[in-house]
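Every protein chain except one is present and positioned as in the full complex.
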Amino acid sequence: MKKSRLVMVGLVLVGLSTLNSCKNEPWGDKTRIVFWTPPFPEQETRDWLVKYTDKYNEINTDNVYIDLLFIAQDAWEQTLKTSQATGDAPQLSFENYADILRKTMSGLYMPLDDYLPENAFADLYENVNEMTMENNQHYIYPAFTEPYSMLFYRKSMLNAAGVTPPTSWEEMYQASKVLTTKDRYGIQLIPSAQLGWAIWGFQAQAGHYLLNDNWDAPLVNDSFNHSLFDVWYRINKEEYTTKVAQESYTMITPLATGKVAMQLAGSWVIGQLKNDYPNVLDDIGYVPCPTIDGIVDGVTTSAMGGWGMAMDAHAENPVEAGHFINYLLAGDTNIMLEFFKSTGYSKLSGRVSVDEYMKTAPESANDPFRKFMVEKIAPYSLAEPIYIWEISRDYAQAMESTYLSNISIDNALKALDKKIKDYILANELAGTNPQK
Amino acid sequence: MNKKVKNIIFSFIAILVIIISLFPLFWMFISGFKAKTEIIATPFKFFPDTWDLSNYLGLLTGKTNSIFFPRGANFLTSMGLTLLISLVAVVLSILINSLAAYAFARLDFPFKKTAWLYYLITMFIPSISILISATQVTKFLGLTNTLPALILPGVVYVWSIFFYRQFFLNIPRSLEEAALIDGCNRLQIFFKIYVPMSGTPFVIMGISVFQGFWNAFIWPTIVMKNPQFMQVNQLIAYFRSSQGIEWHMLMASSALASIPLIVLLIIFQKKIMEGIRISGMK
Partner (left out) sequence: MTKIKYKSDQVKTAIIALLPSFVLLTTFAIIPIFLSLSSSTLEGNNYMGFKFVGFSNYLKVLTDSNFWKSFLVGFQYVLVIVPIQLVLAFFLASLIIKLKQPLQSIIKVCIYVPCILSGIVVGAIFMYLYEYDAGLINTLLKIFNVDKVAWLADPKTALVAVGIASIWAGLGYVTLVMLGGLLDIPKDYYEAASLDGANIWQKFWHVTLPGIKNVGAYLLISCFVSTFQIFELPFIMTGGGPLDSTMGPIGYIYQHFSYDTTLGFTYASSVLIALFLAVASSLVFKLVNSSRSQE
């Protein structure tokens, strides 16, 4: 009895360990460079990544194999952190700028200046160049940038109700009121799960985020935020917006399916509309995000975020990894152009060379949305903040507490102000802003 | 009150309780048959308009139309793998824990009390406090992303050592003494006498261990990144992402994952009930 049982256990364990080594190891004897990316909601982006990674694996002369792995967005930070803690972090990762810069302060990423040719960075627009730097070194190579606060609306619904697209917060409130009917809500504001970061688009309109340049004092308890909280409170309390969002901020589905008449969203949704809802495309209008006073040329209406590649600070093959970054993002403009085309020109390139091409090529030059983004929104958009996540979370919660828990706006802002001051002290943030 | 009337009332309440216990599961199974467009559509429909098999089939064949499901993962394979892992874990758990219980129940050795305390203390450590450091240990042993990493940390189950020990203490020493006279050593006694008698506690604890491994979520999520080796509950959680919820897949995958456990419960119901009764007695 004992012997047979032990033998059985032994066999199973052996079986398991052979399962392990049975893994597909397509890299053979090439140097393996692991590259993590989140599964972007757009199939086109995922396909583009796979296509060019495969291509590079065929043509590169460094004898490397780029091992592309999609890691779920929800598990991204935990998985990355665990791998960093155990020393198996991927050498390359595809992340958004703010996350990379925030984590660079903890030494997690490798400066790229030695691993990419000089002209790669020279090819960047100045404001984008700044968005990739910390302590005068580049830590990201940008793939694309996107402003993410704009107002999209159903032209037919607004026409029928005799409403013009709002330009100020007050008008946004009024329009939401008029447009709410039995069958739909006037507007979809930002769903609770994304409020923490998507509200940066509104905060940007003040010209700054929640901390001052020296990171020693909060900039929250002021009339700007008071008004923002107020309009948010009224729209929610009076139920002109979806109470429980069924879709994330990143999806244009509510507007496309007519559940709402207006929707705050980022520029990427145009790609979704073109690819998934072409029938509705003609009925979709867009204007800059309403501001406190209305829209005037040159006024900041949105925050600007973007995604790019970064290299782990402990990367074993930084030179070869740098070659791949250069190939994919900074090299042949056709590769990036294909990306921008597949996403419906709803994203912007930080590279002058690529952007110039899109400005003149007939297909993209006359794309009305691209023009709108490039001329009216992007130049005035503010790069995202990179301070600790708790501050953004607390701001979002303070906003929601006014209508979910009936806390007065004054008290909510006062409490938030105090809380941020506490964080500044507890985490010794004063003077640690790496971008100033 | 009339005895018969009382009986009817009690039976009625009992049936109500049964319905409340089982209805949510039933609801989950039916909802798995609803297509993506139906599942959260209004107006509300209790039964699906068309009994759409594609959710269940998609999971079983690996061709899900899901945006969130990890590339390279296959739900059916995952079920098989989770089953394998759970079974291996059960065998190892029974073996290793009963051996320890035998030592504490029947053997005399120095520092026995201290050792018992050592084992006992681990029952009071909440898993969250050792989760992250356990990944460091796993990495140190070179086991990251391997199947043993999913099994080994959960094998020792001190509660079961308790349970087995209690059971062993009730086995008459006379049997042992007879075997000793016959020339058996202690280990042989364990395998030849104690183990064959322990069918009931082994099954009871075995099922509990199986359940623990089949339902595992947090540990596989932080230690297994390879989509080919992900565990079932780890995969189900992908359908509920902050970027959106795929209700139809969530229901279908939850339903599939529940089937083996329900089957186990039905087969072993007597032993399970017995085990619960005993566990309360301490």
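In order of appearance the chains are A and B, and numbering begins at 1 in each one.
Assume a residue touches a chain if its C-beta (ideal position, glycine included) is under 8 Å from a C-beta of that chain, and two chains touch if they have at least 3 such contacts.
Being a predicted model, the structure only gives us computed values, none of them experimental.
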item	value
Touching the absent chain when the full complex is considered, from B:54, B:136, B:166 or B:200	B:136
Candidates A:87, A:117, A:207 or A:294 - the one touching the absent chain	A:87
Which residue of A:61, A:106, A:136 or A:360 touches the chain not shown here	A:106
Hidden partner interface residues of chain A, rising order	77-78, 81, 84-85, 87, 102-103, 105-108, 192-193, 243-244, 246, 313-314, 389-390, 397, 400-401, 404-405, 419, 422, 426-427
Residues of chain B in contact with the chain not shown	6-7, 10-11, 13-15, 17-18, 20-22, 24-25, 27-28, 31, 39-42, 44, 95-97, 99-100, 102-103, 107-110, 112, 115, 118-119, 122, 124-126, 128-134, 136-137, 141, 152-153, 155-156, 158, 161, 185-187, 190, 211, 214-215, 217-218, 233, 236-237, 239-240, 242, 245, 247, 250-251, 254, 257-258, 261-262, 264-266, 269, 272-273, 276-282
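Please note the rule applied: only the chains that are shown with their structure count from here on.
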item	value
Distance between the centres, which are taken as Cα means, of chain B and chain A, whole angstrom	39
Chain A to chain B touching residues, read off their complex	1-2, 5, 8-9, 12-13, 16-17, 19-20, 23, 39, 41, 69-75, 78-79, 82-83, 85-88, 193-194, 246-248, 250-251
Chain A-facing residues of chain B, complex	40, 67-68, 70-71, 84, 88, 91-92, 95, 132, 135-136, 138-139, 144, 146-148, 187-188, 191-192, 195-196, 221-223, 225-226, 228, 238, 241-244
